[in-house]
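Every protein chain of the complex appears in place save one, which is left out.
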Amino acid sequence: MMMKDKAYWILTAVLLMLGGGLLIFSPAGKPDEVPPAELFRAMHDSSRFMCTDEVTRRIIEEDPSLLLIDVRNPESYRSFSLPGAINIPLTDLLLPEWGDYLRAPGMEKVLYSNDDIMAGQAWILCTRLGITDLYIMRGGLNLWADHILTPEAPPETASMELTDRYRFRLGARLYFTGGTGTGVSATQAEPIPVVRREKKTTIQGGC
Amino acid sequence: MGPLIPQGIIDPAWNNVFALLIGLAFGFILESSGFSSSRKLAGVFYGYDFVVLKVFMTAVMVCMIGLLYFDYMGWMKLSSIYILPTFLYSVIIGGVIMGFGFILGGYCPGTSFCGAVIGKIDAMFFTVGLYLGILFFSVLYPVFEKIYHAANLGPVQVHDLIGIPAAWFAFAFLVVGLIAFFVVSKIEARAKKIEY
Partner (left out) sequence: MEYPMKAPNRNDRSTRYLNPYLGGVLLGLLLLMTYFITGRGLGASGAVKSTVVATVNEITPEYAHRSNYYSQFISDDESPLNTWLVFEVLGVLAGAFLSGALAGRLKLKVEHSPGITAGTRLVAATLGGFLFGLGSQFGRGCTSGAALSGSASLALSGFLAMMGIFGTGYAIAWIFRKLWV
């Protein structure tokens, strides 16, 4: 009944050894403060997203309860980031030194990255640790740049809401770019080098 | 350390060059394994050739274990690669429709390219069909849009959802897969021999 295929048995032996090695060497289990059912429920709740307009408004109003967290790598953060944001790269999120920031009471923490994939991963990581008041900026920096730096004028027949939003974004653009509409504020020398992935996950209009 | 290009260790200008080289290896491996033949591919559903299962599952196992080791050794954190986000309804609907596509067409996009380039006319027709199907989706996008974006659970990973360490899931996956290989080889041996 022995299978003649040697390859199968070699494969089995090697894989089981490697797999077993992983079991032994890898950490005994992730910090599991939040049970999976809770996590699942939290994931279904789309109120974890905060739209770019909201984030922008809070930046302009200098809302003290807002904590912007840029989860990209340091080089990306240095070349451009939102005003007032701190940089906690995704890979460093679990380090103890950031614990105080992430658990600061009364602060609403907004995670962002270029799109919302990395920020989404950060959100899942942190939520599992039981961190609350955590948001993802929907669409990330790509959408932010789209909406704020190059806002789309609504058609003439548009509703008050749309026109108001457009005017808000124009104003925001002025705030960030110091009136030139190209680069961002005096501290940045060059225009935003926003890294685009192949697909822009743009949800045109509001959230 | 990794991933090398996003971290800037390799100049991003090389990205497309690597795409080409990686694709070259991908196409070569697929074709050499017989994935350029629709009848061979369909065999997984009819019991006469399980090459799809063997190659596919082995590849997933090897890569999964590899990624976990890279994470453990500190060469590349698992959280730094692109994790496909889960849009619950959309992915299930997509899977079901693709299932029909597979049974009818006997190919999937990657394999149809392999088949087409070696002269399989049915693969070429499949590829044309692909184009039309995607065109159809894009034109009717306003209809599909709502369900396409619904139930965004984010880039969640299976072990997070079940609540076990990744290594345990990987090991369980390994065991199940290896047993499956044993079982299907028996089925293959007893299937009616057909020439294709």
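A and B label the chains in the order they appear, each numbered from 1.
Here is the rule we use: contacts are C-beta pairs under 8 Å (C-beta built on N, C-alpha and C of every residue); 3 or more make two chains touch, one makes a residue touch a chain.
Keep in mind that what you see is a predicted model, and the values were worked out from it rather than measured.
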Where does subunit A touch the missing chain, residue by residue? 5, 7-8, 11, 198-202, 204
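Going forward, only the chains that are shown with their structure count from here on.
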Subunit A contact footprint on subunit B (complex, rising order): 6-8, 58, 61-62, 65, 68-69, 72, 77, 79-80, 82-83, 85, 149, 151-156, 160-168, 170-171, 174-175, 178, 181-182, 185
Can you tell me which positions in subunit A touch subunit B when the two form their complex? 3, 5, 8, 11-12, 15-16, 18-20, 22-23, 25-30, 32, 35-36, 39-40, 43-44, 46, 73, 75, 90-91, 93, 117, 120-121, 123-125, 128, 203
